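Here is the structure we will look at, set down as structure tokens.
A single protein chain has been omitted from the complex, and every remaining protein chain is retained in its original position.
Lettered A and B in written order, each chain numbered from 1.
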Amino acid sequence: MAEGRFEVRRRAGVRLWLSAAWLVLLVIVALFAPYIAPKDPLEQDLFSGRLPPFWVHGADASFLLGTDSLGRDVLSRIIFGTRIALGVAVVSASFTCVIGAALGLLAGFYRGWVDVVVSRFIDIWMAFPPVLFSILLIAVIGPGVFSIILAIVVIDWTRFARVIRAEAMAQGAMDYVASARVAGRGRFGILLREILPNVLPIIVVLLTLEMGIAVIVEAILSFVNLSISTDDPTWGGMISEGRSSIHQAWWVLVFPLVTLFLTVLSFSQLGEGLKDRFDPVLR
Amino acid sequence: MSFLEVRNLSARVKGGGPLLRDVSLTVQVGEVRGLVGESGAGKSMIGKAVLGILPKAVEITGGQIVLDGTDLLTLPPAVRRVKVGASCALIPQDPLTALNPSRRIGVQITDRLVDILGWTRQRAEERALALLGEVQITDPARVLRQYPHELSGGMRQRILIASAFAAEPKLIVADEPTTALDVTVQKQILKLIAALQARHGTALLFVTHDLGVVSKVCQNLSVLYAGKVVEDSDVADFFRAPKHPYSAALLAATPKYTDPSAGLQPVPDAVIAAVRAEVEHG
Partner (left out) sequence: MALLQTLLLRLITTAVTLLGVAVIVFFVIRVVPGNPIAMMLPPGATAEDIANLTAIYGLDKSIPQQFLIWAGGVVQGDFGTSISLKQPVLALVLGRLPATLELSVLALGMAIVIGGAAALTGTRLRETRVEGGIDIAQGVALSVPDFLWGLMLILVFGVLVPVFQISGRVTPSLQLPFVTDFYLVESIVRLRFDLTLDLLSHMLLPALALAIPLAAIIGQLLKQSLKETMHLDYVTLARTQGYSEAKVIWSQALPNAILPTLTLVGVQFTFLIGGTVIIERLFSYEGLGNMAIDAVINRDLPLIQGIVILFAVIFTGVNLLVDLTYAALNPRLRHG
């Protein structure tokens, strides 16, 4: 019986390392994309359209994972797509984190009318279907990486705000805060020096999870053809093209899908793993 | 003739130390036997072993539990479960957690009568009403329709007692039924249990750490220390002249309300050392 528990913990550790390994691999791929990718992702070769991956009959070995309908190398496009995916993920998650956490901390610690306003704002915001809202924003602002980042931040800040607000409220009620007040510390000082460090672990966990969400949102927006132009190699864009030619060229859908799946899964598992490490009481 | 015979029962924590060492005791039809000992002596474990509700971390390492002629430990779990359910009942320790908060009192009493014993719903309800009357609950019809959170601890314990006797069991295991109650209520509940036992002629295995309780309700008793039976005698003899030094020390340690100036007499270290040596090596 004790053994069962131990096994689960060990497996959890393995999951954590596997996820981190995949993400590190992605970072390397993103950073060194031009040196790793065998071909130019934008180069079209109309005579080599819809070639299957190298192990299938009729393939061209220079296109390891095959080509799409315009003869562009799938592998190279996935490699360069990593840059966009990770770039958007890190930047948008960071901004979302900063804004959401800041509002959450202010609302949860100061309470009063600040809390009322922020909470009401959150409620209204959460009444929007997130995907629809993001699509709407992109349509209004126009395509581009900046728009996606803005859309993600605008929609998902509530996720941070809610959780951080609850944490800030809980921490604010604790004795060490009361003693700091008695000692004459200003409220904002307490927020920065006492509360923030204690809330930091949760922020890190949420940040990790948010990056996974950002990757997905970017993929969905690319899928609906509302993000960057279809020339740029985004995983979502490739999936969209793959979906429509699924019977003729399954590889155009499968490989970016698998990459996306593993990436999202890794961010999720990493976030959950961090959560377990930081808060053993929850177990 | 004996209804329950525990023979050389041994149990331990899985991968750990012993909990029961070679325990033997019998309960005759209609007899009230006390199981006494300090906390952790294993008295509760015996009751749970008989009823088949030992914690998952505990395993039986030897012996037999013969109920009405059949060794329960040799039966397949499904058969054993039904046999125990049909002939035994439990009066649990904590009335606050032993009733299902989302179901009415009535069904909590009648369900096992209908599902396990095969009674008709009507007969079960009549029986429930009758038993609630026996435990002196006023307006039993109303109580049947109430939820546990609407009733006091004392009332809930009466309901649990009524529920146990309602199934016409041959043996009831009472697991420290008064420990969780207010002192003012304890005496009433004890009287009630004794009265119902006498009226229905049910055998009763009474687990308790309180010798005072034993003297009021039980005919015979078994004293446990660290999972071993150190004394087995009838109650009258026991209180007159206990045979085992540990039992004597226990008796002496019981506060005497008739002589407050006598103070408290803890069990002497020498006695504990002796009984521990005897139990672990004897």
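A few notes on this one:
The rule we apply is simple: a residue touches a chain if its C-beta (ideal position, glycine included) is under 8 Å from a C-beta of that chain, and two chains touch if they have at least 3 such contacts.
These numbers were taken from a predicted model, which means no experiment stands behind them.
Every shown chain touched by the omitted chain in the complete complex is listed here: A, B. Within the complete assembly, A:141 is the residue of A:36, A:90 or A:141 that touches the hidden chain.
Of the options A:42, A:56, A:174 or A:246, the residue whose C-beta touches the omitted chain is A:246. The missing chain, though absent from the display, is touched by one residue of B:23, B:45, B:99 or B:213; that residue is B:99. Residue B:88 is the one among B:6, B:88, B:137 or B:279 that touches the chain missing from this view. Touching residues on chain B toward the chain that is not drawn are 51-53, 56, 78, 81-82, 84-86, 88-90, 92-94, 97-103, 108, 112, 115-116, 147, 149-150, 167. Interface residues of chain A with the unshown chain, by the touch rule above, are 1, 4, 7-8, 11, 15, 120, 123-124, 126-133, 135-137, 139-142, 212, 216, 219-220, 223-224, 226, 239, 243, 246-247, 250, 253-254, 257, 260-261, 264-265, 268-269, 272.
Just so we're on the same page, only the chains that are shown with their structure count from here on.
The centroid of the Cα atoms in chain A and the matching centroid in chain B are 59 Å apart.
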